[in-house]
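Left out: one protein chain. Kept in place: all the others.
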Amino acid sequence: MITTEIGHTTQDTITVRGRDLAKDLMGNIDFVDGLVLCAFNRLPSLAEKNVLNAILVIGLDHGLTPSAIVARLTYLGAPEALNGAVAAGLLGAGTRFLGTTERAAKQFLEYSDRMDASQSEDEREAVALELIARRLERKETLYGYGHPIHKQVDPRVARLRQIVKDNGFYGKNWMLADAVGAALMARPKPLSTNASAAMGATIADMKLHPTMGVALMLVGRCAGLIAHVVEEQENPIGQEIWDLVLSQDERNELPERPER
Amino acid sequence: MITTEIGHTTQDTITVRGRDLAKDLMGNIDFVDGLVLCAFNRLPSLAEKNVLNAILVIGLDHGLTPSAIVARLTYLGAPEALNGAVAAGLLGAGTRFLGTTERAAKQFLEYSDRMDASQSEDEREAVALELIARRLERKETLYGYGHPIHKQVDPRVARLRQIVKDNGFYGKNWMLADAVGAALMARPKPLSTNASAAMGATIADMKLHPTMGVALMLVGRCAGLIAHVVEEQENPIGQEIWDLVLSQDERNELPERPER
Amino acid sequence: MITTEIGHTTQDTITVRGRDLAKDLMGNIDFVDGLVLCAFNRLPSLAEKNVLNAILVIGLDHGLTPSAIVARLTYLGAPEALNGAVAAGLLGAGTRFLGTTERAAKQFLEYSDRMDASQSEDEREAVALELIARRLERKETLYGYGHPIHKQVDPRVARLRQIVKDNGFYGKNWMLADAVGAALMARPKPLSTNASAAMGATIADMKLHPTMGVALMLVGRCAGLIAHVVEEQENPIGQEIWDLVLSQDERNELPERPER
Partner (left out) sequence: MITTEIGHTTQDTITVRGRDLAKDLMGNIDFVDGLVLCAFNRLPSLAEKNVLNAILVIGLDHGLTPSAIVARLTYLGAPEALNGAVAAGLLGAGTRFLGTTERAAKQFLEYSDRMDASQSEDEREAVALELIARRLERKETLYGYGHPIHKQVDPRVARLRQIVKDNGFYGKNWMLADAVGAALMARPKPLSTNASAAMGATIADMKLHPTMGVALMLVGRCAGLIAHVVEEQENPIGQEIWDLVLSQDERNELPERPER
């Protein structure tokens, strides 16, 4: 039968997860409650919400990322469809950016049942080294380590670790992520732990569906891209970005632009 | 100069609206704070957050909407790219669904400076009738009235009005929306006020940028679509929807499917 | 009834516009035949195909347009989903780029029944001036004139006019487009006729559905974007574009990159 447990509708009611949207939900729950309710048919604890909010805030934005540039250039051609600009920005959330959180979560879950706080550091390092060795051997991407900009240290990692600990979720997956990170920093070409590893480990330790890794990034970035479009409406830089790119190849010749 | 005030990045810091993401924001603000901060460079008041959360909860989902069906059918063909399924669902947020909130806000803002709580009901009705008449005359869509399912009453409208009043935002745009709604219900073919009118009036009365109309719907629906994809991973209905559509035209002939 | 005249399917046949795909179409028609057959349930004449091919070739590509930059930056984050990169690029085909052809066609069709080869040049100019005046008065975009790069002359216009004449389609809409173009070049701030005007007039004179304006651009650009993704696979420039944009604001600080 074609049906969903997420919601249904009649002429005068809307039901979400068995609750009346207008009477039971609006005004009584906040957005993060609603996100968890829709996805998992339960409300989150306060500790969960603290961590989920931290992850959503990470996803929001940090300047002219590829997704923001994409949204602005799309808006340049199609200002009538803000949703198209946002959707275009989200299409870059894949195996290399943003979508990596989900994959990092799965990567840790494959090995983390062998981790244990009672183990010696050497024992934990052994699991981490096996994870690294087997992924390299199988030519699989090692998700969550190295970053094109934050080469030495990704500032989000330590902060998220602290928030996770403060809310009681630091567990086997974070232990593993940290052990992998330590091993990779000890290499001749060190790789720093990035936010995807931190968020992936968090999602795994919270026992959330790994899909929440990419899900939270999409929701957070959706909000961030809207800020970019709002700014683009008032201080557009799309045409300048285009001109800048064209100007790198001397075969292109642009007309002079008036100063802004 | 190509720059954004939203954020910038160095090798060891990420700055969002002048604040250090790791030190100042993560763990200190929630997602809705972050959304407002990114878009408008200020934090929202508690009253604002109450209303914004109610709007985001409206946007979340309510079962098999076109955007949810689109996300599920996209996932059926491309399960490797959850972001593509979500982006596809958001592409339907346009002038007829979801995107109408922004347009409703603009529609009310064009006339609402003529509204005033001290006016008689007749004076307010006159403004409402002018809005209706001029939009019809100019062949412009009348945003926020009528609904393919909630023909008599959209249950979200009264509830949102109450929340807006409780938080001190009920103002000229809501007065106008209500006066337009009363005029349209008095017609031979009555049109009910729908959630887009309610949300559009709310955004206008909160003095938010009208773009927040579509923005909040995109963020809310982004979260709702993720719930659909999570459910589709476990209880897929995409193939059944496809079969169902094909079965309506007898020229199509499908093979028998095993019972699920 | 839910049905389409475009095609249907059984376990052992696929029918497109009443013809057997495998037996009647594959090997017997080319892609442009198929495009017209699907959209209009007839095959094109040779003269039509000559013009449609010229328009599709215009749409293909010309270097690092916004759509190409968008596709490359999307591919940078999500190399697993080439279709997402192409879809992102197409999302910029709106009221300012690419999608303007459809709007130009409609703009000419509104006035062109008043054009006639037997009119004097002055009579034709009068219609052109009325089109310009009324669109400006109604604050409507004047589609097809002015270009951010081809400020003096868009090289595609004269060539397409010639191809249209050679194939017997030069008619009232082209006359109008040319008269509008002449009037706009005579202004203090001259605006050149761009390819959208030329293609829009062509589509109108061929009596094709105006939607074919954006349709042919989407098909052409789809092919062009694929070339960009193929090149990006071998000689990636996505990361460099991102770095270049970030480098414009001194608040951003990037790590040093090795020479390529």
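To keep things simple, chains are lettered A, B and C as they appear, and every chain counts its residues starting from 1.
Here is the rule we go by: a residue touches a chain if its C-beta (ideal position, glycine included) is under 8 Å from a C-beta of that chain, and two chains touch if they have at least 3 such contacts.
In this text the structure is predicted, and so the values were computed from the model without any measurement.
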Query = Quick one: which shown chains sit in contact with the chain that's not drawn?
reply = A, B, C
Remark   = Contact with the hidden chain, among A:10, A:28, A:45 or A:233, goes to A:10
Chain not shown: contacting residue from C:15, C:112 or C:196 = C:15
Residue among C:84, C:146, C:181 or C:200 that touches the chain left out of view = C:84
Key: Absent-chain contact - pick from C:43, C:60 or C:142   = C:60
Query = What subunit A residues would touch the chain not displayed?
reply = 1-4, 8-11, 15, 78, 80-81, 83-84, 87, 91, 245-246, 248-249, 251-255
Remark   = Against the hidden chain, subunit B presents residues 63-67, 69-70, 73-74, 76-81, 84-85, 87-88, 91-99, 148-149, 151, 238-239, 241-242, 244-246, 248-249, 252, 254-255
Key: Residues from subunit C at the interface with the omitted partner, ascending   = 2-16, 20-23, 25-27, 29-32, 34-35, 38-40, 49-50, 52-54, 56-58, 60-64, 68, 81-84, 86-88, 90-91, 93-94, 98-99, 102, 149-153, 155-156, 158-160, 162-163, 166, 209, 211-212, 214-215, 218-220, 222-224, 226-231, 233, 237, 240-241, 244
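The working rule: only the chains that are shown with their structure count from here on.
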Ask   = Is it true that over half of the residue numbers where subunit B touches subunit C are used by both copies, so same, or is it different?
value = same
Query = Taking each chain's centre as the mean of its CA atoms, how far is subunit A from subunit C in angstrom?
reply = 35
Key: Rounded Å distance between subunit B and subunit C, as computed from the means of their C-alpha atoms   = 31
Key: Multi-chain contact residues (two or more partners), subunit C   = 78, 80-81, 84, 87, 91, 245-246, 248-249, 252, 254-255
